[in-house]
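Submitted below is the structure of interest, expressed as structure tokens.
Heads up, one of the protein chains got dropped from this complex, but the rest are sitting where they should.
Naming follows writing order (A, B and C), and every chain is counted from residue 1.
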Amino acid sequence: MALPAYIENPETWEKEFTFFDSLKVRFSETDAFGHVNNTVAFVYFEQARIHYFEHLGLMKEWVQGPHMIVTGDLQCDYVRQVKFGEELEVGVKAAYVGRTSVDVHYMIKNADGKLCMTGRGRIVQIDKEKGGSAPWNEDMRAVLETA
Amino acid sequence: MALPAYIENPETWEKEFTFFDSLKVRFSETDAFGHVNNTVAFVYFEQARIHYFEHLGLMKEWVQGPHMIVTGDLQCDYVRQVKFGEELEVGVKAAYVGRTSVDVHYMIKNADGKLCMTGRGRIVQIDKEKGGSAPWNEDMRAVLETA
Amino acid sequence: MALPAYIENPETWEKEFTFFDSLKVRFSETDAFGHVNNTVAFVYFEQARIHYFEHLGLMKEWVQGPHMIVTGDLQCDYVRQVKFGEELEVGVKAAYVGRTSVDVHYMIKNADGKLCMTGRGRIVQIDKEKGGSAPWNEDMRAVLETA
Partner (left out) sequence: MALPAYIENPETWEKEFTFFDSLKVRFSETDAFGHVNNTVAFVYFEQARIHYFEHLGLMKEWVQGPHMIVTGDLQCDYVRQVKFGEELEVGVKAAYVGRTSVDVHYMIKNADGKLCMTGRGRIVQIDKEKGGSAPWNEDMRAVLETA
């Protein structure tokens, strides 16, 4: 299978993940095919992304400050089926930092260390009042770039 | 099977439903047992309840006025398994009107007219500012009692 | 507020919980009212119930043996609103064991030990082939009654 365009070198790409979120597949997340429904990957991505931003100390800024974040786009590549009860590790990283946005990458592995899903999506910082996109300040940019 | 305590006389109970919400079971609502996951019944109830309140002209009061509603309790009795793609009718009625609350009943039938789920739950009107329960005004009570 | 009919004595009822499942509220589980959507309580119940049955060693019987389980009914009483990010403990216990069913009770508390939701529901053992209800064997009954 061809690699997704957002993965240039699989080995390098994988090594850059240093933050992981753990979860266990719920029964209500499966579908009649007997596996995790494809829409649930994005629930896992969101959960891991928020924990990642909390870990970086960025969530407070968005809850208390004049800016918040919105999802620009999201994508997922399904590599291996996941079943009820499986324990998964969801890697998250800030792959590219733009002026007002950050490209977040995701990698989901099962307990055997086998790759199940990969993904990415652009998060955009916006002004709560004006609505338009808002540039990162120096501190946020530094946090995201060294993450 | 014994009847749920909220259904005294099944025939009378069924006849009192005059409002119905239609839906088609989504694939993402099934689980690995091949049927609709039991948690989804409450998604159907909520959807039908909101359409019912809109139909009665009550939603506007809660969006614009000083009061809103919260869910006090919810219950569902599962009579018949439902599969992906089935077309369901969800009956909703205001069964008992209290001073600050209303007991809403639900009845879900499939396209063959077979009963699949029944349920009920208490909706409480509360004051948006103070948080405590708030009595229905004359008009709302009249609407709910004649519904 | 009146107690639900399934809680005779709150203190005794609470003390009987010895199995707890931990979870953290996901952002996708909130709704536009800013709290956990009421339908999500049943997702938490299901997750905790399955972990409880795994803990009791019963899940294997249903996966490999001639019987499985279905949900007869479910109910939830909402005591306190829950927000995104809250860490919850979900207590589960087998409250009453019937010939072919078990009444499972639930208690959800937040990190401050405050009660957020209580609930119950009947789980019925059925024959995979014939479909009808199937009595517990001696071992299963013993496990459920001493749980």
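The working rule: contacts are C-beta pairs under 8 Å (C-beta built on N, C-alpha and C of every residue); 3 or more make two chains touch, one makes a residue touch a chain.
None of the values given here were measured: they were computed from a predicted structure.
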{"item": "Of C:Thr39, C:Gln75, C:Asn110 or C:Gln125, the one touching the omitted chain in the full complex", "value": "C:Thr39"}
{"item": "Residue of A:Val25, A:Val43 or A:Ala94 touching the missing chain in the full complex", "value": "A:Val43"}
{"item": "Given B:Ile7, B:Ile50 or B:Ile126, the one touching the chain that is not displayed", "value": "B:Ile50"}
{"item": "Those residues of subunit C which, in the complete complex, touch the missing chain", "value": "27-28, 30-32, 34-35, 37, 39, 83-84"}
{"item": "Missing-chain contacts mapped onto subunit B", "value": "26-28, 43, 46-47, 50"}
{"item": "Absent chain, residues of subunit A that touch it", "value": "4, 33, 37-43, 46, 68, 70-78, 81"}
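Following the convention adopted for this analysis, only the chains that are shown with their structure count from here on.
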{"item": "For subunit A paired with subunit B, centre-to-centre distance based on mean C-alpha positions, whole Å", "value": "36"}
{"item": "Mean-CA-position distance for subunit C and subunit B (Å)", "value": "22"}
{"item": "Two or more partner chains touched - positions in subunit A", "value": "27-28"}
